[in-house]
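Dropping the structure in here first, questions after.
Right after this comes chain A.
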Amino acid sequence: MARIELNNLAHRYAPGGEYALQPMQHVWEDGGAYALLGPSGCGKTTLLNIISGLVQPSEGQVLFDGVDVTHRSTEERNIGQVFQFPVVYDTMTVFQNLAFPLRNRKMAEDYVTRRVQQVAEMLSLTDVLNRRARNLTADAKQKISLGRGLVREDVSAVLFDEPLTVIDPHLKWQLRRKLREVHEQLNLTLVYVTHDQTEALTFADKVVVMLAGQVLQVGTPQELFERPAHTFVGYFIGSPGMNFMPCELSGNEALVDGERIAIDPATAVAASRSGGSLQLGIRPELARLAADGEPGLLLKVDQVEDLGEHQLVTGHFGSHQFHVRLDESEKINSDGLRLVFPVEHTLLYADEHLVGTGGAKHG
Partner candidate 1 sequence: MMEWMVWTLPTALFFTAIASGLLGMTIWEVVSPTIERKGFLPISTTRGDRFFIGLLTSAYIHLVVVGFTDISLWVALGVSIAWMAVLMRWG
Partner candidate 2 sequence: MSGGKRGLLALYLLFTLLPIYWLLSMSLKTNQEILGAFSLWPESLNLHAYIRILTDPSWYMGYVNSLTYVLMNMTISILVALPAAYAFSRFRFIGDKHLFFWLLTNLMAPPAVFLLPYFQLYYSVGLFDTHIAVALAHCLFNIPLAVWILEGFMSSVPKEVDETAYIDGYSFPAFFVKIFIPMIRSGIGVTLFFLFMFSWVELLLARTLTATNAQPIGAIMTRTSTASGVDWATLAAAGTLTIVPGLLVVYFVRNHIAKGFALGRT
Partner candidate 3 sequence: MDKREYQWAWLMVLPVLVLVAFSAVIPLMTVVNYSLQDILGRSSFFVGSEWFKETLNNPRLQSALLRQFAFSFTILAIQIPLGIGIALLMPKRGWQASAVLILITMPLLVPWNVVGSIWQIFTRGDIGLAGFTIRELGYDYNITANAVDAWVTIIIMDIWHWTPLVALLCYSGLRSIPEAYFQAARIDRASKWATFRYIQLPKLTNVLVIAVLLRFMHSFMIYAEPFVLTGGGPGSSTTFLSQSLATMAIAQQDLGPSAAFSIIYFLIILAVSYVFYVTIMNMQKEKAAQQGAGGAE
């Protein structure tokens, strides 16, 4: 188990070429469960491969517990890795698969047996220990891959590269729950690459959102939801994503198509200093209906979808499309709704970056 430090880390595949990973400085705590989240090609797999030692970064260092491992090979870093599709040794039994990393490290045979039993129990593989690995289902095979990472007690970190891609949907959440259980029991450092926000948000203590080789935000799922540091984070997380509308500043109010929206004064001050093009952002879940007599903004309703406990209203303010999620009990007037944007949830973005408190650009 280790604390992973990325020290001024950056990577370009060709010298002088474009950055595949922009320079970054992060510390991932020992025992934390981190998810690297982002669309395909955002560099998350490159980052994972740098941590696992398959790719040598062109700049900066990787430190495990303060020890520079940048130039160490994969086998010397003592990590576990679970790949997109199950990687198992077909001709071996499940037991032999799990024992393989230990036997290669010349561990005593009675320790190997004991340890494999423990891990198998943890992953509910005990029943199939003596079966050949190739005859098992994909999710059982994936558990074997995971088991091979966990079987070494001194493993620095276990890395996951979209491990649930080939798993049937109804088994995905079981396996994910298994992962959480394992994490709680062993307190390992886990790094989990995915492009699926649900996976990331349910799995990780901290989510690292990436776009185009850059880390946009590192935060707890709640932070990502309540205070996205970048408009992309707002779009990408949540369903539907955050509403953004271009605006201008006027004192403590934002002007969107002439409508006035109240802003937190500190944010307004920061925004007036930051310059750049401003956008106002609010989560569909955090806007609310105006009470009777309360002033509100008029939303023209285009479509209402029933989502069970909620209803999703799609409408527009002036020329801007806007989503709002309301409780099922709310009655919707098909002409229009009067909405209130609570000041604490109304955020401002200057050149795509969050303005004001809690809006640290890099985590």
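Assume a residue touches a chain if its C-beta (ideal position, glycine included) is under 8 Å from a C-beta of that chain, and two chains touch if they have at least 3 such contacts; residues count from 1.
Selection criteria: all candidates are chains of the complex that A comes from, given by their letters.
Note that the structure is predicted; figures quoted are calculated from it, not measured.
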| item | value |
| --- | --- |
| Chain A in this complex - touching candidate among 1, 2 or 3 | 3 |
| Of chain A, residues touching candidate 3 in the complex | 52, 54, 73-75, 79-81, 83-87, 89-92, 100-101, 104-105, 134-138, 141, 145, 148-149, 166-168 |
